[in-house]
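Here the complex is missing a single protein chain, while all its other protein chains stay put.
What follows is subunit A.
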Amino acid sequence: MNIKITYNWLLEYLDTDASPYDIQKYLSLCGPSVEKVDKMGDDYVFNIEITSNRVDAASVFGIAQECQAILPEFGKKAKLKFDPLNDYKFVNIQKKYCNKNSLKVIIKDRDLCSRFTALVFEDLNLKPSPELISKRLTLCGIRSINNVVDISNYLMLSLGQPVHVFDYDQVKKSMMIMRRSKKGEKIITLDEKEITLSGNDIVIEDGEGRLIDLCGIMGGANSAVSNKTKSIILFVQTYNKNLVRKTIMTTGQRTEAATLFEKGLDEERVEPTLVYGGELLEKFAAGKIASQIIDIYPNPYFKRKSISVSYEFFNKIIGITIEPRKIKRIFTSLGFKINNLEDDRTKIVSVSIPSWRQYDIDIKEDLVEEVARIYGYNKLPNQLQPIVYLRQPPEIEKLFKIQSKIKYFLKYIGLNEFINYSMISKEMIEDSGLKTEKHLKLSNSISQEIEYMRMSLLPSLYKNIKDNSVKTRYNTAPGEKGVMRFFEIAKVYFKNSVLKDSPCREVYKLGIAVNTDYFDLKGIVEALYKELNINDGLGQMITNEIKIEEKNGVFLTEIDLQKLIDDYRQIPNYKPITPYAVIKLDKTFELEPKHTFQMIKKLAFQSNLLQKIEVVSIFRNKLSLRFYYSSSQKNITEEEAKRELEKI
């Protein structure tokens, strides 16, 4: 998530001599990434990316805390002017409570809300915000509405804890019941959208059973602050993050508050937020506290979590030695406490974790990260790990090597490589005469175009040819205009009947498609086989293995890559050059279904003197062949060769 805060606002919390651009540079290297700084009038707006584990930093105060740790490493002064977490306590406003039991709260399920606080204010004077607040909000991309609403937003940006404000008089019977939503329940939110809930969202209903809040996302329109509002409920909570996330996903309502809640917030920051809110409401909206503080906090945080680690561990993982003094400074500046600190390197120290990092820091390596990043990744040297010899499994080595050989060969003879999506549509499957139900199907595909895992490359290649047949191309040779010869090497996916290691059978295929003719495609395959030295021997071609389909002028073939890999020979079989005469004989045949080239060839090769056959010409069904006869033992006569040819 990204947040926007301003430089002047940051200076309210931080005493520093760093310029906005210093802050951008140094924070980005060691902490949250400051993606942009924009000068706006006399202030600067930072746009900062906050990673999902560091929601504690998603506020002006959170960034001030990071600055305090990071900037001194770059020789800049940085000190928190005050710490709202210590300075804003319930006790500050205790004398101001009234004991009126003006709000009744029932939480139906403990699992919904880890801390629930609320405070009623009356006699509010709604008016535009003071310039300081409205200007800062505007700079940070939030529309200024009135002092009360603005204060709630200002609190969220200041401390990173979302706040909601209800019109007290619209919460009927002064009662709030927090519960899980039921499927089909409806709520109209502040932005006037009617949302139908899918159930299990956190909601609040008032004493008359009206839903007044879609918790963590947005309040209800029925209890919103209006210009008639006199009394309000200031409302600060931490919710079950998983339920909030679920609601974001099912409703599509991703508000700023929701983005914070879904990350899981520090319950300890609820108290300062409520107290600071009270201060602002009193100061800028003339609010008077009109209730007890309601604070429902079933599992209060009372003891810091600690992790034990040795100094040596930091150095071992980081790769350089960092002085214990430096480590101590880093932890202290981040609000951690480090105990049993002695300058003994193997000494185990105990690092205790502040409340706002309790969900983020779990293991020793998390502590290493804090030290390493604040020390500065940019200061670490580049040291390559030792090189070791490892044997790549031979079948994998072959797979990649031969795949690459095939790709380059096909490219060099003029084919274009395509990579298509592994998923195809039902229509493409049916068009190719394949069975949809045999395919693995996606359960949450985002488009009908990509719903099934393909079992063949051909539907995609056929589509490639069809899609491209209307396009004007640049790289084709004259006379080749409009000619398309495409190929793809990719896995296809078959359902596994037995559940094994791998959940489906993934098989590499080579698919080729051309819009020329049958013999063009067959020639490509034959050339490839030759290149791979497959069946190069006695003219024993692979014709029978090649299955070529034709569909609307597109010729397609698909070959199992593994078969090519298995049959591949790096070096073809050596044949001695015969010192004896070769007799060449021509003969013309009439081709007919019972008398094909394949059969002629088969018969001809029954002669052990035949070396090879060449096609001389084809005219209609007349096929002229040239036969090469020779023996490896002696010179043969033309008569002997003719006798061999007669046998066909």
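Following the convention adopted for this analysis, a contact is a pair of C-beta atoms (placed from the backbone, for glycine too) under 8 Å apart; a residue touches a chain by one contact, two chains touch by 3 or more; residues count from 1.
We take it that contacts and distances are computed from a predicted model.
Candidate names were "Nucleoside ABC transporter membrane protein", "Phenylalanine--tRNA ligase alpha subunit", "Hydrogenase" or "FAD-dependent oxidoreductase", and the UniProt protein name of the unshown chain is "Phenylalanine--tRNA ligase alpha subunit". In the complete complex, the hidden chain is touched by one of A:83, A:369 or A:567, namely A:369.
Of the candidate positions A:307, A:504 or A:591, contact with the unshown chain belongs to A:504. The chain that is not drawn here is touched, among residues A:138, A:404, A:578 or A:598, by A:404. Subunit A residues in contact with the hidden partner, per the touch definition given at the top, are 24, 28-31, 33, 35-36, 51-54, 242, 245, 249, 262, 316-320, 363, 365-366, 368-369, 372-373, 377-378, 380-393, 396, 399-400, 404, 407-408, 410-423, 440-447, 450, 453, 460, 463-464, 467-468, 471-475, 477-478, 480, 484-486, 491, 493, 499, 502-504, 506.
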